[in-house]
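Structure provided below as structure tokens; questions to follow.
With one protein chain withheld, the remaining protein chains of the complex are depicted in position.
For reference, chains read A, B and C in written order, and residue numbers begin at 1 within each chain.
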Amino acid sequence: MLNLNFHPSGQHFLQIPGPSPVPDRLLRALSYPTIDHRGPEFGALGRQVLGGIKAIFKTNSPVVIYGSSGTGAWEAALVNTLNAGDTVLMYETGHFATLWKEMAESLGLKPEFIGLSSYESWRHGVQAEMIAERLRADKAHDIKAVCVVHNETSTGVTSDIVAVRRAIDSVNHPALLFVDTISSLASADYRHDEWGVDVTVSGSQKGLMLPPGIGFNAISDRALAAHKKATLPRSYWDWTPILKANETGYWPYTPNTNLLYALSEALDMIAGEGLDNVFARHKRLGEACRVAVQAWGFEIQCLDPKVYSPVLTGVVMPEGVDADHVRKVIYQKFNLSLGAGLGKAKGKMFRIGHLGNCNELTLMAALSGCEMGLRIAGVPVNAKGARAAMDHLESSASQFGLSL
Amino acid sequence: MLNLNFHPSGQHFLQIPGPSPVPDRLLRALSYPTIDHRGPEFGALGRQVLGGIKAIFKTNSPVVIYGSSGTGAWEAALVNTLNAGDTVLMYETGHFATLWKEMAESLGLKPEFIGLSSYESWRHGVQAEMIAERLRADKAHDIKAVCVVHNETSTGVTSDIVAVRRAIDSVNHPALLFVDTISSLASADYRHDEWGVDVTVSGSQKGLMLPPGIGFNAISDRALAAHKKATLPRSYWDWTPILKANETGYWPYTPNTNLLYALSEALDMIAGEGLDNVFARHKRLGEACRVAVQAWGFEIQCLDPKVYSPVLTGVVMPEGVDADHVRKVIYQKFNLSLGAGLGKAKGKMFRIGHLGNCNELTLMAALSGCEMGLRIAGVPVNAKGARAAMDHLESSASQFGLSL
Amino acid sequence: MLNLNFHPSGQHFLQIPGPSPVPDRLLRALSYPTIDHRGPEFGALGRQVLGGIKAIFKTNSPVVIYGSSGTGAWEAALVNTLNAGDTVLMYETGHFATLWKEMAESLGLKPEFIGLSSYESWRHGVQAEMIAERLRADKAHDIKAVCVVHNETSTGVTSDIVAVRRAIDSVNHPALLFVDTISSLASADYRHDEWGVDVTVSGSQKGLMLPPGIGFNAISDRALAAHKKATLPRSYWDWTPILKANETGYWPYTPNTNLLYALSEALDMIAGEGLDNVFARHKRLGEACRVAVQAWGFEIQCLDPKVYSPVLTGVVMPEGVDADHVRKVIYQKFNLSLGAGLGKAKGKMFRIGHLGNCNELTLMAALSGCEMGLRIAGVPVNAKGARAAMDHLESSASQFGLSL
Partner (left out) sequence: MLNLNFHPSGQHFLQIPGPSPVPDRLLRALSYPTIDHRGPEFGALGRQVLGGIKAIFKTNSPVVIYGSSGTGAWEAALVNTLNAGDTVLMYETGHFATLWKEMAESLGLKPEFIGLSSYESWRHGVQAEMIAERLRADKAHDIKAVCVVHNETSTGVTSDIVAVRRAIDSVNHPALLFVDTISSLASADYRHDEWGVDVTVSGSQKGLMLPPGIGFNAISDRALAAHKKATLPRSYWDWTPILKANETGYWPYTPNTNLLYALSEALDMIAGEGLDNVFARHKRLGEACRVAVQAWGFEIQCLDPKVYSPVLTGVVMPEGVDADHVRKVIYQKFNLSLGAGLGKAKGKMFRIGHLGNCNELTLMAALSGCEMGLRIAGVPVNAKGARAAMDHLESSASQFGLSL
């Protein structure tokens, strides 16, 4: 195998907003020998993960597990429920919302892409009233689904899903609600059933702390009903044979067995910590990160404090600074990987991930690496960010940690 | 994690025709920490596996690597090259050929499914002259593609791809040739370029010895040309953005990083043994297995010795014996997993895999487990199969093994 | 790292009488990151393994765990309890008994080495009456300890420890009883307390299924009393500081943390199977192995059926056959490692291990490899051994395996 850490020694810090660092327990589970996907052990494994994953989505409905990236799960949501030429209302929160919209086009749907004017839309969450307004105008109910991203990974902005649901209901529109939680699941509070979501799309390599390779669809009864009538061509993504095989813990085709081992272990880890504790930990680390960014004197990509992401923070560079150059210096000097600005944000900002298996000291390592790298790169920066983050972690420490 | 070997102790023998046993080297590579899929190490990894995999397909054309099962790669071949309503000529060699045909229907294509009468088709390879005949009759060139399975995993029958190509060419038909090598790649001789295949479909969990989770499409220039005009909706499977990103070693969406680690290691392993040596090893183990089956007094599922599979052997049970009961006894008593009869073969036969990381003694373990389990299950059997296999392995030993 | 399997592909079969094949669960546990050996997690681990190991020795007394081979644990037994020049009665059962005797000499003790005449002693167990006789003659009680090997790894002969204890008691001799269970612990029935053993010596790489690197001393009250007065120089092996540190789960110097992880997992595995079930499994596999050897037409090294080893079988080659050449052929052709004849048995026999994580099919793989290799090497052999072993496994199958 190739050497996969060009730095000759020392730990690599993976602080991109996913894939997040895979815990040792999961890596060990991942490498257990592959078994017969038609045998009784596999059935027990299948039933365990299919049952356990529901608690993560907070749903009693089925969750379909795909061997795919999260992108595949986007496609699955669309092709299982819609018909060629259907209009879909999609909201531009950033790069990933844009990619989902482009996918809808490729699949023969007609996405309407709304949002704030231009780049403002990449710095705020979904404006639910804009959705209400558009649906109100759609007297003919041409719009078959509303698609929003819960945590826009390209910007570090979350959106208020409850408000989106309320917007749809307020105008009595029958559109389905599809939510992308690829980078928020198991990191930010999310409730598929309570919030009335029809298809929740997610992936393995973020809050679940697995390597990439698994995509998810959590499916409401309304989505299932739409599925029965939907005619977009589909086979690999088709819910029907999967749901049938899942009844006994199996899949219609060869599933990604080794990733399911890791998923089983991840469910154990999350249950051990407690999902609410997971959310509280992410919230606090996000706060500490933003305190650092502000102390450095930089803008946070998200302009609305109500929807700051607990998963990642977008750090806006001053005019004239190439954010990708800064990232490269940090990587080369400190073996720290950060997320690039994507699409409209390219070169303008970088992204610090603080999700999954992250804790206080991995965050401090990341912030220290940023602070040093910014200075080495010659960016005007107030060298007080790491210290400010520590202030926040100290002041909030009493509710965290062990009491042995 | 769940206990994944219900037997309280001792090694499990996985002798199904895939997933095949994953070698320790690959399991260790698989569990290396996940890295940034946009960073420079990943690019080096990507370029290495994208380059190295070509030698396995014996092609100079691009090979697309999907995060999916082999089933996904089937779908990719179809949706990238065809249009809604296109006629596809598919040949029934067994269960997997049948599933591929059903997939074509689901995707809005019109498969014509030809073959020998009924179950005979499950015991012989593709009859190339039937393909020639059908294409000759297709004066309008309505048939856009011919789809065959190189090694039918459900039966242990291979097909002569050179003859199929010749059949197409003999009538000057422009149909594309798609070949499923999911269970033959890196186990049986296969030559994408030399044999004139347009799309070769494959997967990771057989001859490549990886866990499931990767699908492949090797793509000829003619297939790429068809792709440019093909209009079936596609996004996840779309070759274009993948081929573009692959140019520098990356993927358009998050790839299955940890499986790519294992693929890199598998390419090293295969290069170390030598691909021709891999084929010779499979051939010999297949011969030994068939000698055992015949000594037991059973029929081999494949009735044509010219196309016996080097990957697996279908063992036909005498009338009145439930092959699945036999498999269950063998599993319960000897911790050995065998393949079930599928589809039309259900209950009539079982399948012994001898592929991937298999060697003489794993085969002997499997044959011993079968021989004992058959007797415990009360099946009339001549208890000389294991010994007969040993005879074959002894007599062929001089060309195998080490000379230290 | 070096390539550690010269055979380019396929599973290696490690059928030596130790190290035995390490189960995947233990290999995964072994590779968990090393922790602080003074921290609270370590204390919990230490207390768990120190408590759990007692059940394996069937003792309520302390068991000391060393970072060492079993050889080190031999030395520990001697230097903790004896004084320079002490006479020790040792019984020659084979190569390892001989090495222990040589160690006693090196340490300044005076071993008396008794046994049957010459090579006969290597084919029978301890003759307890010889021990009784010698002790009866020792009116002055010069003999301070009696040392016997429970399962002589070089021959596949066990010894009756209850009879040895009875022999000592029958003459009211105060000598301590030291028993080497390096290759029998957790494979053959053994009872430190009930059998009145003073120091039981053992190691990790046999029945416990760990890699080598841990040695054990189970210590009776009488041994502890002797320890308090014993004056042989000692430091690393000294029980006193270890027992004191062990009270809270720690060690006086840095312990072999990662092997303790694996030990913790091994204790879980053995508890899961049940120690009596472990013994029954070994007994049956030993029977099947001997049936094969006899069917081949060879002598078993052990001439007394009452003390056949459930751990390994010594296979005596016909006059004129070099057993080491046979082993080499088997290794080169079939990737199977067997034990060599050692000391007086060198070249005369080879040893088949059937211990630890062994099951029916790993044994059949080993027997098949032997049968084929013997024939390839030109040894006159009746090619019915593997089949005979299968007969035994079939006839005894009803009490083994799963009932799902």
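Simple rule for what comes next: a contact is a pair of C-beta atoms (placed from the backbone, for glycine too) under 8 Å apart; a residue touches a chain by one contact, two chains touch by 3 or more.
Please read all numbers here as calculations on a predicted model, not as lab measurements.
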Contacting the left-out chain in the complete assembly, out of C:111, C:156 or C:203: C:203
Among C:72, C:111 or C:385, residue touching the chain not depicted: C:72
Residue among C:16, C:223 or C:300 touching the omitted chain: C:16
Among A:2, A:116 or A:390, residue touching the chain not depicted: A:390
Those residues of chain C which, in the complete complex, touch the missing chain: 1-6, 12, 14, 16, 18-19, 21-22, 27-41, 44-45, 48, 67-72, 75, 79, 84, 103, 106-108, 203, 205, 211-213, 232-236, 238, 253-259, 261, 264-265, 268, 331, 337, 340
Contacts of chain B with the absent chain, listed as residue ranges: 24, 28-29, 31-33, 40, 404
Touching residues on chain A - with respect to the absent chain: 3, 6-11, 13, 21, 23, 269, 272-274, 277-278, 281, 328, 331-336, 357-362, 364-366, 368-369, 371-372, 375-376, 383-384, 386-387, 390, 393-394, 397, 400-404
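Going forward, only the chains that are shown with their structure count from here on.
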Chain A and chain B: spacing of chain centres that average the CA atoms, whole Å: 34
Geometric centre distance via CA averages, chain C-chain A, whole Å: 53
Per-residue overlap in chain C, given as positions that touch at least 2 other chains: 404
